[in-house]
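== subunit A ==
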Amino acid sequence: MRNKIRNFLNNGDLGRFRFWLQLSLFILFVYGGYAAINMGDSLPTFSCTYVDGKPGTCFLVPLQHRMVTTPEKLFSYAGMAILTGLFYFTLWFLVFNKAWCGYACPLGAIQDWITALRKKLGMQYVTYSWEQFKVLKKIKYILLLLLIFIPMGIGSGIFSYDMGVPFCMICPARTILPIFSGDFSQLTIDFSSKTKMIMTSLGMLITGIFLVGAFVKKRFFCFFCPMSALHYLLSKPALLKLKKDGSKCTKCGDCYSVCDMQIKEIADDVESRNILQDDCIMCFKCVAACPEEGALEVDFMGQPVFEATVQGYIKRMEKANKNG
Partner candidate 1 sequence: MNCFAGIDIGSTAIKIALIDEDKNVIASRVTSTGSHFRKNSVDALHGLLAENGLGIDDLAYMISTGYGRKLLKEADESVSEITANAIGALEAGRKYGEIRTIINIGGQDTKAIQIDSSGTVTNFAMNDKCAAGTGKFLDVTARNLEIELEELGDYHFNLKTAPLPINSTCVVFAESEIIGLLADGHGKEEIVAGIHYSIAKRTIRLAKRIGLDGLVYFDGGPALNKGLVASMEDELGKKLVIPEFPQLTTALGASVLACEAYLDELEIA
Partner candidate 2 sequence: MDNELQAEKKSVPFNRTHQAIEAERMLRRIKDDFSDNPDAMDYFYDLYEQVYCKGESLHKEEKVVGTMCVQVPEELIYAAGGVPVRLCNGFYTDDQVGAEFMPAKSCSLVKATLGMLDKGSTLPFVDKVENIILPATCDQKRKAGAMISEMGYEVYDMEVPPVKESEEARLYWRRSVHNFAVSLKKITGKKITKANLKDALAKVAAAQKAYRTLHVLRKESPSIFLGKDAFMVTNAYFFDKIENWTAAVNRLNAELEQRKEKKITAAQRRAPRILFTGSPAIFPNLKLPVLIEESGGVIVADETCSSNRMLYDMVAVDEYNTENMVASIADNYLKPCTCPIFTRNDDRKRKLLNMAKDFAVDGVVYQSFSGCQVYQMEHSSIAKALQAEGIPMLFVESDYSPDDMGQLSTRIEAFIESLKAKRRRKR
């Protein structure tokens, strides 16, 4: 019986499973609030505060709010609030690790749908060169630092309050997600002050870049996402893990070929067991595309839930060739 379940899972059509799960969770994170669902304000995904029907709020919002304080207050009671929020954030995060990115994030889902549109139009995607990759991947950490220190700067009077919640001003979730409830109000430039004008213009610009970027590159925004950086820093003790058995790896590069994030370590690293990288969105396309029995696997609390198998690989590839 156990083997039957195992085979069923390992032979599964990951693409189809992912599509339906992403759609369901998108509906949850954009309309869940209308069903009075309340998941708190420490969510590890872009459940955007600007969305009317949100079931909870992205943690970056309260984080930035609470960082608008002076250093003295930060190291006393204000700091408590941040730690509490971080605690709840960590709890949510540790269950599903970075699969929040690959399966739950509504911004991620939108990018995947834009990719699907591009595929339908028969157009090819763009990739970064290795030099570009190495430089650009640092941006997410810079953004994470900025969204912590700019609010502190606002609290100490260095920056104007007109900067608002700085990351949210440039985050494409603010402008795009409300559209799904008919709300276009975020797509504006606010001329009421110079700072606001700059921030909102930047927001519009980045929205434009986001849409074009997501069209030409798979999961464009995720490469720069500060949430992704924060995830990675906490990922070690997570319950859901992506594991590799290097002794079985033939370096065939199939995993790298299908990876949206252009992660090389998945193919080239044959030493590490925990193969999660900071760019990884845990979509598990790599596991689905691996033809070596047991080389890659997804573990939940130490138990394998999805493993690379020859049979699974062949089934999925044959189907992809027929439909692709």
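The working rule: a residue touches a chain if its C-beta (ideal position, glycine included) is under 8 Å from a C-beta of that chain, and two chains touch if they have at least 3 such contacts; residues count from 1.
On how the list was made: all candidates are chains of the complex that A comes from, given by their letters.
The model shown is predicted, which means the values in this text are computed figures rather than measured ones.
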item	value
Numbered candidate touching subunit A, per complex, among 1 or 2	2
Of subunit A, residues touching candidate 2 in the complex	119, 122-125, 130, 246-258, 267-268, 270, 285, 289-291, 310, 313-314, 317-318, 320-321, 324
